[in-house]
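The structure's right below; bear with me while I get my questions together.
Every protein chain but one is kept in place in this view of the complex.
Per-chain residue numbering starts at 1, and chain names A and B are given in the order in which the chains are listed.
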Amino acid sequence: MQYYDTGYLQFVFVVVLVFFLIFNIVRARKGKSLFIRRIAGLNAIDEAVGRSTEMGRPVLMVPGLSNLGPVGIQAVNIFSYITRKAAKFGTPIKMCLADAALFSVAQEIIRDVYQSEGVPDQFDPTSVRFISDRQFAFAAGVVGIILREKVAACFLMGDWYAESLILAESANEIGAIQVAASTITTQTPFLIAACDYVLIGDEFYAASAYLSREPVLVGSLVGQDWSKLLIAAIIIVLTVQTSIEKAFIPQTYQESQEGAGKVWTTKQIPPHLKKKAELFERRLFYPHDPEALNPKRQKLKLDPWDKDDSGG
Amino acid sequence: MNLLAQLAPPNTFWTAHNGSTLLWVEIIVAFLLGCGVVFGLAYIPKELRKPIIVTATFLGGFYFVLQYMWPQAQDYTKTEVPRNSVESVSFWLQSSLPTVTNFNQVLTGLLLGLGIASLLRVHIGRVVKKHQDWPYSLTLVISMVVMTVFGYWDWYSKLGPGAEKATLANPQIFPNFGWNFLFEGLFINLDAVMYSMIAFFIFSAAYRSFRLRSAEATVLLGTAVLVMLSLMGGVLVGWDRVVDALGGSGHGAVATFMGNFRLGNIKDWVQNYVQSPSIRAIEFGLAIGLLAMSLRLWLGIEKGING
Partner (left out) sequence: MDDQMDKPKKSLGEKLQSVSRNALYLTLFGVVSISLVLSHWMGIQVPSQPQDCTKDAYKILRNIPEGQTMVIDTGTTNASRGESGCQMEATLRMMMREKVKFVLYTWVEPQCVEVAKSMIAKINVERRTAKPPQPEYREWDDYVILGFFPDGGTMLQTVASNIREAWGAKKEKDTAGNERGVFESPVLQNVRRVEDLKAYVPISPTNLMPTIVSRVGRKVPVISMCAGVMFPEQYNYYKSGQLKGLLNGLLGAVELESLMDKGIDADGVVGGKAAGAPLAASFPGQKNMARASDYYFAFCCAMALLLVTILVGNVGMMLERRGAR
């Protein structure tokens, strides 16, 4: 029940985002054509699979430490597309997983891909493997597979933590072409340094829409863009509003005179001396801020961690 | 208002007492229902499968959405009675959470068993058929078995029947010694070794990739070098002393202007005005992408790339 702290604005905001997503899904289903920009990493998939076929070496796909959730499912969706390409050319694949639940799902999805391509005999059940749920045992196992099998193409997509660089560098050592994506922002620089193509941020989530052009997925992607535009608009509007407020709009409050009973006088604080809690944008997002609820601005004993930031 | 009802914690659906009739009824009904569902699912017509899956997914997701969105009663005790319908739902949701979390853990345990079975099948197959690199597979199988045996043996000696006769401080107990040797001596330190290897990989990756190939790469490298220098305390203090010497002491215009070139200030500027906004922007995108993907999965409209 987080909105006790942020007020109903958080709930309303999420409902608006959900509305954008569903509205655009419906719009896309009606046949409206929607544009998606080029994503280099996804264009490189065909090149990578082709290279593996020429060299006669397997394609490796690793969804990192993703569990059975949106990130893991998205990673397996992309891998099913890659597997379809590999199945067409008869290129062997290897998929290494760190989550047992995702492993069961992935094995069935990959089996279905081979069946739908009409080559069920090509599917090797041992090509989709559960390695370990321990981070570094998983990394050690996958590095062993990379170096022994001498994979030609490596797809590292999903939730990556410290093990990302170990795998990426090991694959780089043997000259494999690498396409990576991490939902953990701090791992992206490591992947950029070691991999050939990297999907940054929500390009990972855009991949399924980009590769399939399925109306539901493309509509959802446009809905995401509308949500980001809304956030950007809110940031710009509130930045301007706060700047104006701190420059021109004083804070009015009432104070009782000491020793004079209940006599209230109205006082004003100059705009540039307003506290953070007295700004409109703060009250909008943190309506239960104790400072903000105090219209009578008394000398409150601040907690040690509160900076007296009258300068904002 | 029945004050006596507040003396004992209520025997609810989620918090049925150990040994109570309600708990036994729940166990038997859940078992029969579970068996019915497992066998029933195998015989349902194909056209009903997707609606059932979508409905089950929706209900499961709806529970967690409700957990997050419904007003939670704060700091209530087990003996309190809800005052209105909102609090009734809140009490029900909060008391169900530990049980639902346990469902998750049981499922995870079962699926882990599946994963281990697959692992053993693959590697035992390789050993039996003497595939290439079969010694590695044999090592894995032996390690798994040995670790499991010592793990349970150590647990049994400490916590199983008769454990009060054993003492933890007694190094003569073989299973305890074996477990400590394998887990704390070998496994944990191997974990640390793998983590430490990252330093070497960062080194070779940085050497290979930080090159002045373009204008953007130059800006990136320059910024990275400044940030790395600021992490080195000696350089940071030395640089700032040089800048202070050039600018002079006090709060004059020159000193204030030169203060902008202190390494700490440069690093703070990069952190506050370049790095943080970029990370925030990426995080916004990721969060919205996650919301969209979660929504599609919850509503059962996720198509996947293959339809």
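Following the convention adopted for this analysis, contacts are C-beta pairs under 8 Å (C-beta built on N, C-alpha and C of every residue); 3 or more make two chains touch, one makes a residue touch a chain.
Since we're looking at a predicted model, the values are computed, not measured.
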Contact partner of the left-out chain, one of B:F13, B:W155, B:F174 or B:Y207: B:Y207
Contact with the hidden chain (one of B:V86, B:I188, B:V219 or B:L246): B:I188
Among A:N67, A:Q122, A:T185 or A:Q251, the residue in touch with the chain that has been omitted: A:T185
Listed residues B:G61, B:G151 or B:G264, member touching the removed chain: B:G264
Residues of chain A in contact with the chain not shown: 1-2, 5, 136, 161-162, 173, 184-187, 303-305
Missing-partner contacts on chain B, residue numbers: 67, 72-78, 94, 97, 101, 104-105, 184, 188-189, 191-192, 194-196, 199-200, 202-204, 206-208, 210-213, 221, 225, 228-229, 231-237, 240, 264, 268, 271-272, 275-276, 279-280, 283
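Heads up, the rule we're going with is that only the chains that are shown with their structure count from here on.
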Euclidean distance of C-alpha centroids - chain A vs chain B, Å: 16
Residues of chain A defined as touching chain B within the complex: 1-4, 11, 14, 17-18, 21-22, 25, 70-71, 73-74, 77-78, 80-81, 84, 97, 100-101, 103-104, 107, 112-113, 116, 126, 129-131, 133-134, 136-137, 139-140, 144, 148, 162-163, 165-166, 168-169, 172, 183, 185, 188, 190, 192-194, 200-202, 204-206, 208, 211-212, 214, 216-217, 220-221, 223-224, 227-228, 231
Residue ranges of chain B in contact with chain A within the complex: 68-72, 107-108, 111-116, 118-119, 121-122, 125, 132-133, 136, 190-191, 194-195, 197-198, 201-202, 204-206, 208-210, 279, 281-286, 288-297, 301-307
